[in-house]
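Working notes, beginning with the structure itself.
With one protein chain withheld, the remaining protein chains of the complex are depicted in position.
We just call them A, B and C in the order they show up, numbering each chain from 1.
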């Protein structure tokens, strides 16, 4: 199976690069399934029905979220109604609306389990991400129930993301980080067969401070005062993500490569024959 | 000028990959100057006279440190004696021994200003890194006093590193992050001419949790109990860093590319004619 | 000199208890000077011209602030115009409007130096609070220039507040903490003669979660979701603070006692003959 995962879409610039590029990519990479982290899709803060629709129209099959899941109040209803949008799976039971994971059917009958999890180092503490992910992995074992499993590890610290990758090694097809908005150059297959990349990077304008217009963030670091609101940078965006090819007999990773298309970053597109 | 910067050397594996590869790289890339972050050189924690010597022997011109600078008590004397070893420049005046920056002469008379700075988000708070770096940049203006300026931004948060890059844009040759131990794929030249990469990545064994044997870190995340000490992973290491070519007339960046050699990461070596 | 310091005034309940009680207290305790931390005076978030006026009318001589100083945008002008309102003194130079300290004249000619400082553990990092406070103390030495010196240490961690008290011992009349909204029972005179209390407590309704209506804070801890905004609790408030009597020949503390008047906490009023 061929899967692409794209990191945090930031504002209109991020949505636009996917609208422009995703259809072509789906063809060129023969993608079976596309997952997009959309926690910053709406002007940099959360998701709305309209921005979700844009991303589905662009070619996303499933959207994941993170610590900004509910920045926009309409997301509360959205995640209830649309089972293709996932908020972190480790909210305490009975609290957040919506779902933290989903098992999705491909047209050909193969099934992909996707989950979104919020890590805890330097972040708000939801339930134990390691245990919750383990329970989710057990609910649809790779190669038995799920043909592929993708874990979106939304977190700050490289140590925690890396440990989660190791912890899931052999039980998931892909553990990929989000939240830092900067792609890492460590995509690889772990010894047990799980594809891993510490952060997918954002889909957004990198001529910015992690997707936001540069002036205000720099000013806040220097002065510790607010001058204005943060606004999503609007220059040409880079679509950053991860390409994964799994072995359909096991669900494990056969190949992993970063994707970087457009904008100011050095581009990279896997070449698929 | 051609400069290579290598991220946090972790233990013997990290020292070994530089001992094996750096001499060849210096030649192939016609490097004028090599900087290595060595805060984890001694078994993963700090630096000793012996490990520093190994890195100088391998071909480093200057070593930088970080939050682990003084994990080994012999580092207190080492940074006093050896002006090629830099601890963060934003310790309060009159506290830490040693230096936070240095202006180094190349054999041909060109001069490189190097500084190490500890950022503050999710870290211990030293003095304002933005102001301190600004003062250092003013002390040896790029293109006037210094032919090249390299800022090692040792920090956790991508936002703060990114903001520091923007803040220094046009006044430094290179702002490169360290500390997360994972290389980022965002090396680029900022609009004002400063080369930037959010994190250089570590020189260490990536079949690990950020350079440490996998078992104990995973166990601590899962159980919140200590089973044993952390020990540096000892498999084949990847030397991760950044290659920078500056324009000698301005000191600004002309070209920036990541370096990844050896170990389990996908390799990348700039091709220089 | 007899001084009273009151901790974080939270909303209307906090302003009301001071309006009701402060005039009487000034008389009963023969107070020469009254300082009130007002960072939450306006509905729990920041300060406005109107709420500042209420507190001055109630009998405050000087108002201090904290991490909520500029929650209300009109505070930006207010601290510029009114030298009796102090924001933290350790904003980087040239950033925040207003002042971080002031030397105030009593009608009888005695002078009181007051400063507000933001600590750093678990908080946003302004400049080094220890060094800044030391510089302020040097600017108007106790017993020489200032007849009394009060340091409002706005911070989260008891270790940092306690260390600042020790650090200032002998050079200030009073180091008193604010920010946690809970009064501590450790008022005492340190060996060098400085009065110290880790936190003055708030002036607010304690039948609450640190001054806010109980329901929403509890709900957020339990669900990690927002149901509504925080609103300041409106029941009868306790005025919490510290009473200090100094020796006019040295400026050091001769007597320190907590003040707790009104509301649901066990009351305490120093008895002064």
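Assume a contact is a pair of C-beta atoms (placed from the backbone, for glycine too) under 8 Å apart; a residue touches a chain by one contact, two chains touch by 3 or more.
This is a predicted model, so every value here is computed, not measured.
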{"item": "Displayed chains contacted by the hidden chain, counting the whole assembly", "value": "A, B, C"}
{"item": "Sole residue of C:19, C:76, C:145 or C:210 that reaches the chain not shown, by the stated touch rule", "value": "C:210"}
{"item": "From C:59, C:88, C:102 or C:201, residue that would touch the chain that is not displayed", "value": "C:201"}
{"item": "Residues of chain A in contact with the chain not shown", "value": "92, 120, 125, 127-128, 131"}
{"item": "Chain C, residues in touch with the chain not shown (by the definition above)", "value": "122, 130-131, 156-160, 162-164, 166-167, 180-188, 190-191, 198-199, 201, 206-210, 214, 217-218, 221-222, 240, 257-258, 260, 264-266, 268"}
{"item": "Sites on chain B contacted by the missing partner chain, in the whole complex", "value": "70, 91-92, 95-96, 124, 126, 222-226"}
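The working rule: only the chains that are shown with their structure count from here on.
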{"item": "Copy-to-copy rotation for chain B and chain C - C-alpha atoms, rounded to a multiple of 5°", "value": "180"}
{"item": "Distance from chain B to chain A - Cα centre to Cα centre, in angstrom", "value": "29"}
{"item": "Shared interface positions of chain A, touching two or more other chains", "value": "222"}
